[in-house]
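With one protein chain withheld, the remaining protein chains of the complex are depicted in position.
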Amino acid sequence: MIDLVEIIEYVGTFAFAISGIRLAAKKDFDLFGAYVVGLVTAIGGGTIRDLCLGVPPFWMEDARYLICSGFALVFVVLFRKYLIHLNITFFLFDTIGLALFTVVGIEKTMAAGGYDYWVAIVMGGITGAAGGVFRDIFINEIPLIFRKEIYAIACLIGGLVYIACLDLGMGRMAVQLLSALSVALTRLVAVRYKIGLPHIKGEQD
Amino acid sequence: MIDLVEIIEYVGTFAFAISGIRLAAKKDFDLFGAYVVGLVTAIGGGTIRDLCLGVPPFWMEDARYLICSGFALVFVVLFRKYLIHLNITFFLFDTIGLALFTVVGIEKTMAAGGYDYWVAIVMGGITGAAGGVFRDIFINEIPLIFRKEIYAIACLIGGLVYIACLDLGMGRMAVQLLSALSVALTRLVAVRYKIGLPHIKGEQD
Partner (left out) sequence: MIDLVEIIEYVGTFAFAISGIRLAAKKDFDLFGAYVVGLVTAIGGGTIRDLCLGVPPFWMEDARYLICSGFALVFVVLFRKYLIHLNITFFLFDTIGLALFTVVGIEKTMAAGGYDYWVAIVMGGITGAAGGVFRDIFINEIPLIFRKEIYAIACLIGGLVYIACLDLGMGRMAVQLLSALSVALTRLVAVRYKIGLPHIKGEQD
């Protein structure tokens, strides 16, 4: 079972990095810049989480996150003309990654000890969504998740489901699975039916 | 007295969050994005301070900062058409918040121990002013405090007053009060008389 989680984590890292590298490519980045944007998209959220929790950033203890982002760079360079046909695949990978990152963020916060449940939920959201904020700051755009898409909200719903299932006394694997599923389903339903949050209106509107 | 400080702290959080949410509204953010910008405006400075000091970010130990920012969002959504008439009120709240945040930043640094006075002054300035820098990066603008307004400078003056009063052997409450007052007064006078720092000239000018 550990292997499966690990594989999903690298798939998520790969998918997150791809999203950063593709956006960097639109902005005329060089290979190094594209790699950094991809990497930060993948590991930025978890890094903020770990700094807040006072533990060493997770990627400093396992080179595979950097390697995974490197594979993503090679992949985009080699197959750039075909990527557009893989949009649905990437979307699914990205959603799986989001779901898993959220659960990892929640569990790491609870393992750190001493924090209320709501902190774990917030940290799940940061783990899943903050990387995309860094990505958009690096390419000098307003963060996408602040204007479009149910994304961070999906993480928060996953967090609530996690805590609810835990309170109901479910086993750990069931809690993880239901939480991850609720993240993924929220996002899939929102994108499929074009559901978004209302926008905040300006004072002149 | 503790209650009064707490109340001022939430008033400051509310006012800082309002400033972030109003700017997000101008940029067509959704409700979640506006909330995050408001929250980061309110807690961003203190978070940087706490990470530098090696202590857990303050908002992870008290949910009221997140709740306060939530109230700010509801307030902006409900009363958006009337906000413009409250500009002076918000300005006063914001200034009170700035003064208190500065004092909190100084005292937390001194409580952490082992740092020189100037570090406490810098941390007071970061606590008061860095949230606004995050806000402006998130809405993709050049940070306002780098181009207009005596803002961070007011924090630094408050820090100098704090250290001076402390050196003069004043009681803690007097030190706090004089420091906070000097922040607020500096800002009020600067805005009232449109006093700003000179701009740095380019090499062609």
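Think of it as A and B in the order they're written, each chain with its own count starting at 1.
Here is the rule we go by: a residue touches a chain if its C-beta (ideal position, glycine included) is under 8 Å from a C-beta of that chain, and two chains touch if they have at least 3 such contacts.
Computed from a predicted model, the values in this text were never measured in an experiment.
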item: Full-complex contact with the absent chain, from B:Arg64, B:Lys81 or B:Arg147; value: B:Arg147
item: Hidden-chain contact residue, picked from the options A:Val5, A:Met60, A:Ala174 or A:Val189; value: A:Met60
item: For chain A, residues in touch with the removed chain; value: 21-22, 24-34, 36-37, 47, 51, 54, 56-57, 60, 63, 66, 73, 76-77, 80-81, 83-84, 137-140
item: Hidden partner chain, residues of chain B it touches; value: 51-54, 115-116, 118-119, 122, 133, 137, 140-143, 145-148, 152-153, 196-203
